[in-house]
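Here you go, one structure.
Every protein chain except one is present and positioned as in the full complex.
Think of it as A and B in the order they're written, each chain with its own count starting at 1.
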Amino acid sequence: MDPILTTNILNVVYEVSTLAVVVLGLAVVFGLLGVMNLAHGEFVMIGAYCAFFVQTQNLPFLAAVPVALLVCIVLGLAVERILVRPLYARPFDTLLATWGLSMLLREGVEAVYGRGFKSVAVPLTDSIDVLGADYPSYRLLLAAVSIALVAGLVWWFVRSATGRRIRAVVNNPELAGSVGIPVTALARNTFVFGCCLAALSGVLLAPLMPVQPMLGLDFILKSFFVLVVGGLGSLVGLISGSGVIGGVESIVSAFFDRTYGYTTVLIIAILFLWLRPNGLFPRT
Amino acid sequence: MASFLGHSAALVAALAVLPQLVGEFWAYTLALYFLYAIASLGIGLCWGQAGFLPLGQAMFFGLAAYLSGLSLIHFKDSWLLLLLLPGAALAPGLLAYGIGLLVFRGRTLSGPFFAMITLALTLLAFQIANSWNDVTGGFNGLKNIPGLPGLSDFTDLYYISAVALAVCLLAIAWLRRAPAGVLWRAVAQNEQRVRFCGFAVQNVKAAVFGLSGVLAGIGGALYAPQQNLVTPQLCGFILSADLVIWAAVGGRATLYGPVVGAVLIGILTADLRDEISYWEVILAAIFIVVVLYFRQGLMGFVEPLFERLSRRRAPRALDSPARPQASGDTGFALDDVRVRMGSVSILEGLDLAIDGPGIYCLIGPNGAGKTSCFNAMTGELPVRSGHIRIFGSTRTGNAADLLSRIGVGRKFQAPSLFPDLTVAENFNIGLWGGRARLRDLLGMRSHGWTSAILREAQARFPFLAEEDRRAGDLSHGQRQILELAMVLIAEPRLILLDEPSAGLSQTETQEVIEAIRWVSGRLNASTVIVEHDMTFVRELADRIFVLHQGRLLASGTVAEIQADNRVRAVYVGASA
Partner (left out) sequence: MQKIYKPISRRHFVAGALGSGAAVAAPAILTGAQAAGELKMATFYALSGPGSLFGPTQTAVTKLAVDEINAGGGIGGRKVTVIPSDGGAPPAEAAKAAIRLMLRDKVDIVVGSHDSAVREAIVAALKGRVPYVYTPLYEGGECNPNVFVTADTPQQQVQPSITWLAKTLGAKSYYLIGNDYVWPRKTNEQAKKYIAAAGGKVVGEEYVPLGAPNKFEDAVTRIKAKKPDLVVITLVGGDNINFNRTFAGFGLDKSIKRISYLLEEQTLAGIGDKSSNGLYSAMSYFENEKSEANAKFKAAYRKAAGAKAPPLAMIGVDTYGGVNCAKALIEKAGGTDAAKLMAAASNLNYRTPTGTGVMTNRHVVKDMYLAECKGTSFDIVETFKAVAHGQTCS
């Protein structure tokens, strides 16, 4: 196979799979709590800054994972208690409150680290030969980890007792509560879990992007577009949405350029929002 | 009216003397923030009045700024500017109106989706402004834009902005008090009821959004000659966000809130950004606190006091115009109507026909499809197959607002009205529906409309004459009766009532029964009632229809139905 074509295909796989992990966190929270957490991207950003922090402390890259999880568990618990829980009955205000939170986190990190770009060293710098194409091994690893993560979570969701409970709450929160499922605790844990997933993506993606306070904005928009295209609250929708948004951007960018890639994604998202707001795979 | 004139005079005087008090530099600064404030006023209209949040207002501000900038560059000193500059301000309004029509069309829920569409659109606008180098000048923007002919001094710029702001404020103050404003607030509270009163909600919302586009456009069109430079940031996410924050902190539902927010926070930000490194963090925290605890914003504490002092309700002295098509055929027919939701079949070939005035009751066990029958008739549920004819024409899938205008009224099971509006305003929405033309909605006279039905309803239920009470403060039974009265004052020929006696006391039930009998005869209408209370049914029904599992099981007089073994079997089966 043509090595350039192989490289392009791997680029698409990389973009789609890493995007899917970010969206998964957002989708789980939206599916269960009905809360569109507009600060989701900022948790990705915080994860990335944790990777940078760990590097400045001369610790190994992977040490960033527990640091980021710890930070986001604490932060997630606080946010759930202060912002999300009091506003369950006011979805519109939740949107605004989490939007305010995103500004707060962005400006807070900026106050500490400044607007400048931070760089995190890539842990694996060699490349691997895939069907004649030289592809950077960290990117390959990241794509593999992302796919495994999404697949693992889907499997867990379908099989485990907690997964069943979550599905029960999604279907009928009142009934679930009356049969003894601790709905409040489950909602809290799900929110924190979503934040942690975002932070984990942030850590893993940090070496491959300039780390700066505004980076979350791109993730939240793209993730939202994925949910819009794929449909809210279904896993098939999540994967197909990531495929459409990530894939279209990569492919259009590969054939034309980034301006077109970016604009095409925006137009697709607007068309979906307008004409098919429930996405490709709406929840029944 | 007198208070409006007094208000106008005070506003104009304050804006006129301000530059003398604060000096040239602050006059210049205020001039800029006044333009932002005008755009923020538009958010106040959409979000504070009509209840939907646009997150991409900068797109309209930027569009107007580019159009105005290009006009000034290419037609410097030409008389064409007299057309082009107002055009630059109006074009975003048309765009917004168009977007509103498309997005709101056929969609009952607009909340977050609308917000996110506008956000995506503003990002798209930024991309276009940033990349279209030949026209917009790309990242560096349009430069060396000439100022408005004949104006050079900073104080001149101030007066232009101040005049624009004053005009916009006065126009909005008028609209907020006019029937249009009441209608917007009604839309924010209960879109469904507004539709069932005969208003095409999507057009109302699109009009408000269009108006907000014009406001952003006025700001943007004046920005270009004032700043002599237009850059893509004007279309961007940050300005869009700022406009929303200003409206929220200042008080989105108040008249002056967005202006106070824009001027106060804008100036604080401009001065404090260099001084306090955490200023942006503080601002974000303030915004969160406002969203959580002070939704009314700063002016929300102040303005209602003044409004209460100045607001007096117009006396009901003017008979409303008659509804068109107030008389004629009153029959309807459902022919093999099928409705499914997901995998559940709700109506399975329902046949039902009424051909003349009278009182008809729909009964049947839970899940028989009684309310669904109403929903299918009023376009709330999609009909998969079959036909619905109302007053002799095919009306399958027609929208509720259209049906209301041809004379179909509907009362819901749980009272559906506008809890934050007064009883008077609730009545007015009912009176205006199908009767008020655009100029009635913009003028003040239609506040004083009344009708014979309204007077009679108030005579029957004296609490309905206490028109300054908030509808949400009424008891459950009173709200049921208020909604019924709202339906009746629209003088429909076909009245659909869903459990009108639910939650009523014995006496209230009796009063309602009499009211229905009275109005049904008075309007010579067909009244169809879904009811469980058999006493109610026995007293009122000329004819009864029994529904079971989405089909018509039996129909006949009270006596015939009571004698029907199939009906008895269904009820026994259902209760077993």
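Note that contacts are C-beta pairs under 8 Å (C-beta built on N, C-alpha and C of every residue); 3 or more make two chains touch, one makes a residue touch a chain.
On a predicted model such as this, the values are computed, not experimentally measured, just so you know.
Trainee: Can you say which of A:Gly114, A:Gly152 or A:Pro182 touches the chain missing from this structure?
Mentor: That would be A:Gly114, which touches the missing chain.
Trainee: Among B:Ser78, B:Asn140 or B:Ser385, choose the residue that contacts the chain missing from this document, as touch is defined above.
Mentor: Counting the whole complex, the residue in contact with the absent chain is B:Asn140.
Trainee: Which chain B residues touch the hidden chain?
Mentor: Those residues of chain B that touch the unshown chain are 21-26, 28-29, 32, 126-127, 130-131, 133, 138-141, 143-145, 154, 223, 227-229, 231-233, 238, 270-276.
Trainee: List every residue of chain A that touches the chain not included in the displayed model.
Mentor: 4, 7-8, 11, 14-15, 114-119, 121-122, 125, 127, 134-136, 138-139, 208-210, 212, 215, 217-218, 250, 253-254, 257-259, 261-262
Here is the rule we go by: only the chains that are shown with their structure count from here on.
Trainee: Where on chain A does chain B make contact in their complex?
Mentor: 36, 83, 86-87, 91-93, 95-97, 99-101, 103-104, 106-108, 110-111, 217, 221, 224-225, 228, 259, 262-263, 266-267, 269-270, 273-274, 277, 284
Trainee: What residues on chain B touch chain A, complex-wise?
Mentor: It comes out as residues 53, 102-103, 107, 111-113, 115-117, 119-121, 123-124, 127-128, 131, 237, 241, 248, 277-278, 280-281, 283-285, 287-288, 291-292, 295, 342.
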